[in-house]
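With one protein chain held back, the other chains of the complex are shown just where they sit.
So that you can tell them apart, the chains are marked A, B and C in the order they are listed, and the count of residues begins at 1 in each.
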């Protein structure tokens, strides 16, 4: 199961990088395969471990925030592993060229 | 905590209403406050009960589908209850008029 | 074409209802069919008029904000009109019962 998520605390002003660093440290230490992009983080894992990780990020931010917004987008496909690498590779193969990542 | 979610099975053709009926039956029977809109369902509940409900909908669809896409959007605000009714009411009060719902 | 969108200014503290009132006034006056829900607004319209309306809301907020986040979700289906009313009605018919809206 592939999951992209982003989390934004409200009320901290327009610079978020310090808060995002806290979240990305948790993700990086989780051991789940992940890829950061400028709008969110894609992780690969089963439902329970994925939701537990997102909850951990939210709980950590909520220690110091009054309100957070979270976006979660899931692509859940039976019998599919290593989708985090293969999904783009499969498109690139069809295109016959490399894409910017 | 307010959560809007939608779930779409891939590969069933462009008519989804039968699949959505299965999902909405589960939500309606959950006992959590909810509101259906044409693009998703907003539910109000704590993290665990909300995620358990979404997982139940996903598990039910995955019995017959090979792939589903899920979108989850969370507005998590400390000490806030009955947000499912009060959020729009608060905007209408500021506007001094009723909105279409 | 059905479009749900939400727009959030960053850096205004955790109470957003005043900002959302500005946005909803613009939507209400646009003349496009719409339905407000606690997490966003669903509008029905063609691509150009929909995107023009969302841009108008964003331009208005950006007069006083330094940063906004916008979520847009589109369900675009050929030859389908009045989807804003019929989508839920079609699910309710399959369920044989009314849902909370």
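Just so we're on the same page, a contact is a pair of C-beta atoms (placed from the backbone, for glycine too) under 8 Å apart; a residue touches a chain by one contact, two chains touch by 3 or more.
As the structure is a prediction and not an experimental result, all values here were calculated from the model.
For chain C, which residues reach the chain that was dropped from this view?
Considering the whole complex, chain C reaches the absent chain at 47, 51, 55, 58, 62, 66-78.
List the chain B residues touching the unshown chain?
8, 10-14, 16, 66-67, 69, 71
Identify the residues of chain A touching the omitted chain, counting contacts across the whole complex.
Touching the missing chain: residues 2, 4, 6, 14, 17-18, 20-21, 24-25, 28, 33-40, 42, 71, 73, 75, 77, 83-85, 87-88, 90-91, 93-95, 97, 99-101.
Note that in this section only the chains that are shown with their structure count from here on.
I'd like to verify one number: the distance from the centre of chain A to the centre of chain C, where each centre is the average of its C-alpha atoms, in whole angstrom.
25
Can you compute the centre-to-centre distance for chain B and chain C, using the mean CA position of each chain? Integer Å is fine.
So the centroids are 16 Å from each other.
Quick one: which residues in chain B touch 2 or more of the other chains?
71, 73, 75, 77
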